[in-house]
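Some chains have been omitted; the remaining ones sit where they do in the full complex.
Just so it is clear, A, B and C label the chains in written order, and each chain counts residues from 1 on its own.
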């Protein structure tokens, strides 16, 4: 009888490849953003802030990655349902202040299993998410199970 | 003249029984959720995360139990009144970030006295609350005074 | 080329078995203690406080389990080296206040791989550790790689 449950997490090579993609994406778009990648336990593996990026974006990118792991969904998934009067109202205030419903955090799935998440922050949430999703795909992950 | 005030809290046997009920509820429904039970002082007695549950649900289940003790009501009680412009606006932001109005936290009463609370998290708030309420009843508690 | 790194974590059945062992250990010894079990990512899977245990022991058991995962060693490993003037002086003050060098946290290894940790708190550190180590062994884990 097994006493453990297996988990797979995004590895260093993928994290470093993702950073290179992020840096070239920022250069191409002329944007100064922050980037973070978390493992399946929500622990950050790598984070990075472009020179000139908003200082706050560094923490926010990490919180987006953490939230995407913690709730196994893109952070934007709760944008509607977490507004006052809707069923998830209040969820953006949880996890000791680390939860966020700002777009830009996307979970990473491989063969339907959660292996980590990417968080991007520093510009419009929709663009942050577009970049995070594009990087996820380029390193061979899906953002849905 | 008495110099003390008596408190009754849910005991270990009830907490462990509640955990067993919770585990069988999760198995029956095919859901991976988190569970917490707090005493009358709002301090958690037992908490548990099902393999595969959202990581964030572990903290959230505890915060739901804590809030239900702290405000002596189901967490869902404030869902409407805590929205902007309503009388309890802001309550979801209190208690150092531990307060939550997401459904799934229910207080436990015995003979009209608060003895603790149960928090369930990880799926829709209405189902979390339904499970918490059902467990409360099965261990012999009411969720109203 | 693999894009992930595998991790195994202690599973729910083992966590629940460990809780039962802990409860019977407390009963046999006539001690009121707290217990926590963390996965390989340092996230708590189950925690429990015996009626009458020191309230602080609940948090401390979790911090011991977390530290044992975070530093891949029993918390007692740093008891000497972290004293003033020794090479790890200051380590007990790190991890945002969650690190502890108080005995009672032991890592769990299976086939040389870290799969989680157990923390016990509430009595002398040496006894806390003895209980944690005994439970680890009974659920089929080693406390060294």
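Structure notes:
Please note the rule applied: contacts are C-beta pairs under 8 Å (C-beta built on N, C-alpha and C of every residue); 3 or more make two chains touch, one makes a residue touch a chain.
This one's a predicted model, so the numbers in the text were calculated from it and none came from an experiment.
Here 3 copies sit in place, and the number of copies making up the whole complex of this structure is 4.
We adopt the following convention: only the chains that are shown with their structure count from here on.
The interface carrying the most C-beta pairs in contact is the one between chains A-C. In terms of their C-alpha centroids, the spacing between subunit A and subunit B amounts to 29 Å. Counting only residues that touch two or more partner chains, subunit B has 51, 55.
Interface of subunit B with subunit C (complex): residues 9, 11-12, 15-16, 19, 23, 41, 43-51, 55, 58. Across the complex, subunit A meets subunit B through its residues 5, 41-42, 67, 69-72, 84-85, 87-91, 93-97, 99. Listing the residues of subunit A that touch subunit C in their complex gives 1-14, 39-43, 110, 115, 139-141.
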